[in-house]
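Take a look at the following structure, please.
Missing here: one protein chain of the complex. Every other protein chain is in place.
Letters A, B and C name the chains as they come in the text, with residue numbers starting at 1 for each one.
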Amino acid sequence: MTDWAAIRADFPILSREMNGYPLVYLDSAATSQKPQAVLDAIIDFYSTTNANVHRGAYSLADEATSRYEDARSTVARFIGAQPDEVVFTRGATSAFNTVAYGWALRNVTEDDRILLTIMEHHANIVPWQLVSDLTGCSIEFVGITESGLLDMDDFHRLLDDDVKLVGVSMASNVLGTINPIAEIAEAAHRAGSLVIADAAQAVPHTSVDVYETGADWICFSGHKMLGPTGIGVLWGRPEILEAMEPAEGGGEMISDVRLDGSAWAAVPHKFEAGTPPFAQAVGLKAAIDYLEAIGMDEVERREQELTEYALKSMAGVEGLTVYGPATAEGRVGAISFSLADIHPHDLATILDQRGVAIRAGHHCARPLARTLNVPATARASVYLYNQESDVDALIGALADAKELFSVA
Amino acid sequence: MTDWAAIRADFPILSREMNGYPLVYLDSAATSQKPQAVLDAIIDFYSTTNANVHRGAYSLADEATSRYEDARSTVARFIGAQPDEVVFTRGATSAFNTVAYGWALRNVTEDDRILLTIMEHHANIVPWQLVSDLTGCSIEFVGITESGLLDMDDFHRLLDDDVKLVGVSMASNVLGTINPIAEIAEAAHRAGSLVIADAAQAVPHTSVDVYETGADWICFSGHKMLGPTGIGVLWGRPEILEAMEPAEGGGEMISDVRLDGSAWAAVPHKFEAGTPPFAQAVGLKAAIDYLEAIGMDEVERREQELTEYALKSMAGVEGLTVYGPATAEGRVGAISFSLADIHPHDLATILDQRGVAIRAGHHCARPLARTLNVPATARASVYLYNQESDVDALIGALADAKELFSVA
Amino acid sequence: MLTPSSVRWPTPRSYSVSLEEMYREVILDHYRNPRNRDPLDKIDATAEGNNPLCGDEVTIEVSLNGDTVDAISVRGQGCSISQASASMMSKAVLGKTEKEVAEITDTFKKMMGVIDTDENVVDDDRPGATLGDLEALQGVRKFPVRIKCADLAWTTLEEALNR
Partner (left out) sequence: MLTPSSVRWPTPRSYSVSLEEMYREVILDHYRNPRNRDPLDKIDATAEGNNPLCGDEVTIEVSLNGDTVDAISVRGQGCSISQASASMMSKAVLGKTEKEVAEITDTFKKMMGVIDTDENVVDDDRPGATLGDLEALQGVRKFPVRIKCADLAWTTLEEALNR
C-alpha cells in the first residue's frame, strides 16, 4: 500500500499557506508540482556535472552527456520506446510544431485534409492552422457527443483518403475524456493517414506504451508529470523520424555544414538544434524515477479514486454542472464544471480566498468551449499528491461562492 | 574592488575534483557554471511559487506570472530594451529559428540574398539554409582577414540592395573577435537590409545596449550567462516583432482560436506558444541580478585581464598557434589554438587528466574551420569565476601533452 | 473510501471581508440585470474589447448628439466584475459630454489604481465623490488580478471615442 500522506509530504510547495489557509492545489492539469527528489536532481546536476552535452572530450562533458542520454533512455523505457525514437523538445507544444514544420509543411498539399477533434488543446490546433496557411490544406474537426465523448460516427464519416493526418488527444484537458486512440489510429492508417497523439494529459497519469496506442507521433510535456518546465518529448516511429526534415536548424543537429548546404545528424539529434535543455532532461528523469517507484498503475488507481470522490462530492452540490463523463471510468482527473450563474473567474477568486487553486477559462481549448456553449468553465484537476480533504476544501469553498452570490 | 575569490566560491561545481586534480573549467563559451544564487532561485520558485503562468485567476498563478514577467523586465533593463520587446525562447538557436520562420520565410524571395559571415556559429547559418531551401533565396558569406577580423571590404563589396538580411555575431565563439556591429548595421540599413545579431558570446561578457548595436534582432542564451539551460532571448524592434508572424502555434500565443483560423496575442506573447520555460526565466533573472551586483563593466574588465594573461602565457608555449586576435583588446575570452601536430581531441584528453576542461572540435562553426584550414581547434574560454591559476594549470598540462607526443 | 470522507475541512470561517467588499449587492445586480444592452440603430462610435487571458468580452456602441452621449449599448460576456463595470459605466456616461466622460474615466481609473495618483480619489468620508454606484468597484482593488476585469469596459469606451 502506497503511503499517500508520505508522498504528499515530498512536495515542498504543498505545505505552503495561501490566503490564510493551507494551499489546496487543484490545477495539476495546467502544471504539476515537483517532489524534492526532482529538485535535488536538478541542483545536484548543476552543482556537480554541468557541462554542455555532445561537445566536449573532457570527463565532465562526458558525464553530462551520459546523464542527458540516460534521461532519454529512461523516457524511452517509460513509454515503451527505443531511446533514438525520443526527441527532447521545449514542451508538448514544441513537439507538435516540430512535426508541423518537419513533416506536414513538406508532405501536405492543398488537396489534403487534416482531421482534428473539437476537444483538442490549442497546441494540437494552431500548428496545423499555420501549416494550412502555408500549404492551403484544409482542416476539419470531429465533434463530441452529449456525454462528452468523441463522436466516433462523425470521425468515421469525416475520415477519407484525402486525410493525411489525424490529430487527437489521448485525454482531454477540459472534459477529462479518454479517447479510443488505438481504434482511431487503426482506422486512420487504413485510410492512409498518419496519426499524432496529444499525450500531455495521458503520460502523467497512466502507463502509456507508444506502440500500443498505434499513433505515429506522441507529444507530451515534462512539467505536467512532476518534471521541470522547459522540456517535453516528441516520440515518433523511427522510419518516420528518419524521413522527416528538422524543424529548427543550428548546432548539434548537423553532421556537416557547408556554405552551400548542410547534412543532418542522425535521429534524434537532427531534431535537437542547439544546446538542448539537458538539466531539465535530468530533472525529467528524476520525475519518472519517482513515478515508477510508486508504479504508474498505482498512480492511476489513486487518481481514479480521487476523481470518483470528487465527482461524487460535486454531484451533491446543487446548481453544479460537470462537463464530460460523469464517472471516473474512462476519464482522467481534470473536471470542468460551472456553478449556477457564477462566472468561473469569480469562482476561482472566491475559492482562492480559501486557499483552493482551480483554473477558470477556456483552458486553451476555445473551439471546445464554443461547442459546449460556455465562454469559460471552472476546472479542478487532481494528481497523485492530492487527498480527499482537498476535494472537501473545494466543496466547502463552493458553498462560500453560492452564499456570496446569493445562490440557493 | 571585487573579491574574485569570493565570487569563485559561489560556484559549487568549481570545488569539484576531476581525475585527481581540482577542476579547471575553461569551457564557458560552451556553457557557463551557475552560482548558488541561481540554484537557490530555481528551487525557491519550485518550492513556493510554481504554477502555470498567464492562466490562473488564483493567487499562486498570479505570483508565478509576476515572477515570470519580472524576469522579462530584468532582461529588458539589462539590455536596454522594453519588456515587450523581449521574447523568451528555448535558447539562442530557437531565437534564430523564430526569425527564420516568423519573418524570413514570409519576407524573403528567390531574388533576395542573405549575407552572413564565415565566422558564424551554425545557429546563425543553418536556419537560413532552411529558409533558402523553402524560398530559394541565396546566401553569401563575408570572409575574414589574416588576423581573424571580419573583412569589412568584403562585407561592403557583398552588400547590395538584394540583401534582405545580414546575420552577424557580435563576438565569435571561436576567434573571440568582436565585430563592429553598429557599423555593419548602419551600412545594412542603408542598403535596405535588416540585421540579426548573434549576441550569445556578447551579452554574458559585456554590457550590451540593443539600441546601440543598431541591430533589428538580437539572440542569446541563458545558459552561457550563469543562467539555467532551456531558456534564451530574442530581442526585436517592436515594430518588427509586431509585423512578424509567430513561428510556433499553440496555447498562450493566441487571442482567439476559431475552427477556421486564429488571432494572435500581443507581442511578445505571440511568440511564446505553450507553457514557457518560466522557472528558467526566474533562474535567468537571478543570474542577471548576480552579474549586475558585480557590474558588467567590472566583469568585462576582469575577463580582459584573464584573457590577456592567458594570451601572454600561451605565447610562451613553443609550437602553440592562437587563432584570432593576439591581444585581449577587441576580443572576448574564447581562445582557439593548436599545439604542434597534436590533434585538439588528444589535447583535450590529456588536459582532462589534469582536471583541465577545454573544448576540441569545430565549435559549431565548420565553415570557419574550413577557412582556417584546420579540421578542429582546441579552445579555452574564461569567465568571471576563472583565475590566473586556471591558466597556469592549462599551460602546465600543455607541457604534458608535448612530452607525451615527444614534441620539442 | 469513495463516499465523501468524514474528515471534514475545518469548520468554514466565513469568507473574507475583502470578498464581501468586492461582491457588493449593487455589483451582482448589474451583473445579473445589465443596463443598456439593446443594440443601437445609429452608431457614431464603437469598439470591441477582450481580455484574452480570462476571456472577458465587451462590445460598446455609442450614439452622439453633438459631443454628448445620447445613447449607449454595452454587451458582452465575462465575470461579474467586467460585466457589472460595463453596465454601471453605461449608466454613468449616458447623457454626458465627451469631456465629462473623459473625466469620469479618469476618476475611475485613478480609483482602481490603473492610473497613478497622489490624492486619495475616492474616500469613504467624502460623500460628494462623483462616481456613484461605481464606487462599489473599489473593493476590486484588493484583488489585483481582477482590476483588469473592472477596467475592460472603460478602456474599450476610450478606444471607441478616440477613433
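Points to keep in mind about this one:
Following the convention adopted for this analysis, a contact is a pair of C-beta atoms (placed from the backbone, for glycine too) under 8 Å apart; a residue touches a chain by one contact, two chains touch by 3 or more.
Just so we're clear, the structure is a prediction, and the values are computed from it rather than from any experiment.
Every shown chain that the unseen chain touches in the whole complex is listed here: A, B.
Touch with the chain that is not drawn comes from one residue among B:207, B:349 or B:371, which is B:349. Considering the whole complex, the residue from B:205, B:285, B:362 or B:379 that touches the absent chain is B:362.
The hidden chain makes contact, of the residues B:128, B:309, B:323 or B:337, with B:309. Although one chain is hidden here, its contacts on chain A can still be listed: residues 54-55, 57, 62, 254-256, 265. Those residues of chain B that touch the chain absent from the view are 19-20, 305, 308-309, 312-313, 316, 341-346, 349-350, 353-354, 360-362, 375-376, 388-389, 392-393, 395-396, 399-400, 403-406.
Going forward, only the chains that are shown with their structure count from here on.
In terms of inter-chain touching, the protein chains here all touch one another pairwise. Pairs A-C and B-C differ in how many C-beta pairs touch across them, and the larger number is found at A-C. Centre to centre, using the average C-alpha position, chain A and chain B are separated by 31 Å. Note: centroid distance chain A to chain C, computed from Cα atoms, is 36 Å. Separation between the centroids of chain B and chain C, computed from CA atoms only, is 47 Å. Residue positions of chain A touching 2 or more other chains, listed in rising order: 19, 345, 349, 360-361. Shared contact sites, meaning residues of chain C that touch two or more other chains, fall at 53-54, 145-146.
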